[in-house]
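Mind having a look at this structure? Questions to follow.
All protein chains but one are shown in place.
When the chains are written out, they are named A and B in that same order, and each has its own residue count from 1.
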Amino acid sequence: MKWFDYAVPQSLAETTHLLSTHPRARPLAGGTDLLVQLRSGAKVTGLVVDVKYVPELNDLSYAPTRGLTLGAAVPCCRIRSDQAVRQAYPALGEVASLLGGTQIQNRASIGGNLCNAAPSADSAPLLIVLRATCRLAGPVGTREIPVEDFCTGPGQSALQSGELLVSFHLPPPPSHFGACYLRFTPRNEMDIAVAGAGAGVELENGTFRSARIALSAVAPTPLFVREAGNWLAGKPANAESINTAAEIAKAAAKPITDMRGTAEYRRHLCAVLTRRALEAAVRRAKEARA
Amino acid sequence: MKTDDYVVVGTRPIRHDGADKVTGRALFGADLQLSGLLDGYVLRSPHAHARIRRIDVSKALAFPGVKAVVTAADLPQCPDRLVDYGEGPMRLRHLRGNILAGDKVLYKGHAVAAVAATSRHVAEEAAGLIEVDYEILPCTLTVVEAMREGAPLLHDDLRTVEFGEETGSVSNVAEHFRHVLGNADQGFAEADVIVEREFHTVTVHQGYLEPQAATALWNNDGRVHIWCSIQGAFWARDAISLILGLPPSRVKVTPMEVGGAFGGKIRVYVEPVAALLSKKAGRPVRIVMPRRDVFEATGPTPGSYTTVKMGARTDGRITAAQAYMAYEAGAYPGAMVGFGAICVFAPYDIPNVVIDGFDVVVNKPSTAPYRAPGATQAAFAAESVVDELAERLGIDPIEFRLKNAAKEGTRRADGPKYPRIGCLEVLEAMKTHPHYTAPLGGPNRGRGVAVGFWFNFTFPASCTISVNADGTVGLIEGSTDLSGTRTSIAMQAAEVLGICAGDVNPTVADTDSIGYTGVTAGSHTTFDSGWAAYEAARDVIRQMKERAALLWGLDPTSIEFAGGAFRAGERALTFKELCARMDETGGPIIGRATVKPASTGGSFAGNIVDVEVDPETGKVSILRITSVQDAGKAIHPGCVEGQMQGGAAQGVGWALNEEYFMGPEGTMLNSSLLDYRTPTSADLPMIETLIVEVPNPDHPFGVRGVGEAPIVAPPAAVANAINRAVGVRLQRLPMNPPAVMEAIWKKKG
Partner (left out) sequence: MTHTLTRVRTTINGEAVEFLCEPRQSLLECLRDILGLTGTKEGCNDGNCGACTVIMDGRIVNSCLVLGVEVEGREIITIEGIAQGGRLHPLQRAFLEDMAVQCGFCTPGFIVAVKSLLDQDANPSEEQIRQWLANNLCRCTGYDKIIHAIRQAAAEMQEVKV
């Protein structure tokens, strides 16, 4: 690994200043992706900016009326064990338990998972179906974008030069809402998704009031399949509608063939996982409080 | 000394190295700290096949902190010859060529140059400044491709040896051999059912957790001292001295604790490079392989293409068997296909057999043994066909195997006639194990069985035992300890001496401190070094009888030693009591022995595996697995179970998810422990074990080596279980989810 300097800013302003004045600066949260990439030479840097001491990036707060604010550097272990997350967004706690093993979860953040912008990022489909938005801060101010617009290609994101992902905002879950993210991996743990599917559904008298479906690892970016959710709205929550939505998701997938699986296999998995995720989301929505 | 009244043998004492291992004190390959220590880094080829036109190291040498740079030009040029360290003969030029590439690189990861510097970061950065001008050549990556007419040739001087004779024709096929028993054509003509199938396996890695690591000091007196993580200190010494052009007496190898090896740490890789760097730098140099290099540049085990044809009569007797086995050697000859040919039909008494074996070079790392090298690929093929035959004949798969099981007197196709073996006993134990008849408890579940054989090696071994006045002994041996063999060796001495295992203090010595001892491989260590310890202990007893005789004024032949005491008539002295009188009876006592046993006694092992297949994703879950093995005599049953469980786990990994995923240009795309998917704790159930003991008549305690046989059967057992779960027979490893899914799709049409 080539020499780099290290900075520990204490404020957001200091952070964005460092990032915008050092063109090759890299923010460090848990380091579980960054340090691996620096070591392999996949990324280079002259300055590592440790963002873990910036208050806004460490915020994890929930209010029933406002929803959840999740700082970009909050490690998965905090998310996983947070009472409010477990009650209001159980699927988010599950995703925090999916990223790597225990050691990784004690360091890795959802923000880092998204900033790494891998097509296989497990947190992305779930954040999309939870209607999460990203708050970005840069030298010229802050802006908000939906999670589905954050990744722009493998390893590429909407972050401008000098800009930083500060936090996510998740709206309060509607009544009779359920969500689930499922991924498929050959190993049961410590693996990269061959394909993944997230589903979020709102039920009303046995029909879908709304639904959102998003996929991972089957396109250059995490893929929001808006049309599948739209199609479900107003349909009865039964096997037939779920299967049709799963087929729509499958049709939307644009997977490649690589060492994790063929395009055909991945498309097939999209249908299977979407169906299973929808079934689980529906079960949860039925159990959810009004 | 064969008896069931052993006091120490068969018990489970705590390992002598245990406290060091659980506290972090044990020193492994990378743990040595020396003053002035430099870090080395090896620059490796980015191409699978290329000619090296020029190497310019000037920028690296000028980089601040760099103390030395070496290339193949720094290796002494000595005349080529055949050398043999027991894995079969190898050309010295190939041995040397794998250390640092000469005019050609033969695989991606082939070492090209190395740098020693004040830190590993500096060394790595400087290595990046070395300019290598490559002429890229077309590469050949699989055995099937490499055997084709017109395939790119790795070596323009590799002449195929056919049936033991050099043919003069240059190709990628290093050797073609054949074993014949009876008349296969006639045997097939007698068969009522014939099954013939084609099998593929891909390159897999031993996956030891500790990367290769070596520290070398080329001293000012011209002596070289190397501390390394290696399976055999003496083999390493001999190989290093050959490569460096030094007499073996100038090289001393101190074996460090070894963090897993499984055959992958027999050959040397970074050791000679560290020595060359040390010579130039005048300081000790340590090289620790990055994990990527462990995958790309050590010795994984061969991928293979095998066809197996077997015929049987309706009465369940196998009449003939035929195998065509082509294994990938990697960059240099030595695919261990000969071992596979020994094992392929070894569990069976088959009158008519023909086996063809091909050792084929490809542009991948030079392969190395991996736990029963060559046997697992062979058993995957043969045991799948055996299972299909049983299915076609409507005979229970264990019953079918029992009907044909090899026993004492059975002749194997490669020549030998079996002495007393435990194949039948292992199969009987599998049949009566509760697992075999337990309900499966759900849909898409299936139970598979398979059996495997490993013949076990024998190597020379040495041992000395020094007696302490307090009745304890120090035991020095030369077998590096990969898994607790210090203890299984010490136990055999303790049994003879009539003391407890804890009263023996075993040490694995360096090459200057003990007699020649073979590599810890071939499941020989507890067998051979244990035998040496047994003999050294007997030597101690013999000398102590003389001391007792002196004390009592008797002839030594009148002294008996039994139950831990020396006796003559009414007189008795315990071992401890007599030790206390050592000084007055002539001073220190040292027992010593060297052994070179001629035969080993092979080991059979079998598995029962329950799987559940997700028919929508193709994912296979292992629900239950039982390993049964003939250990001859289990010296330390806990260690034996550990070997069985470890072999089963590796076998399951090989069966389901492990593979070298190669890009078209010969780049391994998954050279990390994330993407090379060895089983995690979340992927395996508990692993049940059942030790069968059919004593080996050729060992004082009846020991059979146990380390390797347990990996042989699992992939076939898993394949057979998958078939019973969802009705598809997979003939390609790994049987990962996409492969199983594809097979299910194909079946459905």
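Throughout what follows, a contact is a pair of C-beta atoms (placed from the backbone, for glycine too) under 8 Å apart; a residue touches a chain by one contact, two chains touch by 3 or more.
As the structure is a prediction and not an experimental result, all values here were calculated from the model.
Of the options B:G446, B:G646 or B:G666, the residue whose C-beta touches the omitted chain is B:G646. Summary of contacts with the chain left out: across A:P9, A:P27, A:G100 or A:P255, the touching residue is A:G100.
Listed residues B:K59, B:R93 or B:H121: the one in touch with the omitted chain is B:H121. Contact with the omitted chain, checked across B:G40, B:G207 or B:G618, is made by B:G207. Of the residues in chain A, those that touch the hidden partner chain are 1-6, 28, 30-32, 35-36, 38-40, 48, 50, 77, 100-104, 106-107, 188-190. Hidden from this view is one chain, which touches chain B at 12, 14-15, 17-28, 30-31, 33, 64, 119, 121, 206-211, 257-262, 288, 290-291, 482-484, 638-639, 641-642, 645-646, 648-650, 672-674, 678-682, 684, 686-687.
One rule holds for everything that comes next: only the chains that are shown with their structure count from here on.
Those residues of chain B whose C-beta lies close enough to touch chain A in the complex are 121, 124-125, 292, 616-617, 619, 656-657, 661, 669-670, 674-675, 677, 679-680, 682-683, 736-738, 741-742. By the touch rule above, chain A contacts chain B in their complex via residues 1-3, 40, 101, 184, 186-192, 194, 258-259, 261-262, 265, 268-269, 272.
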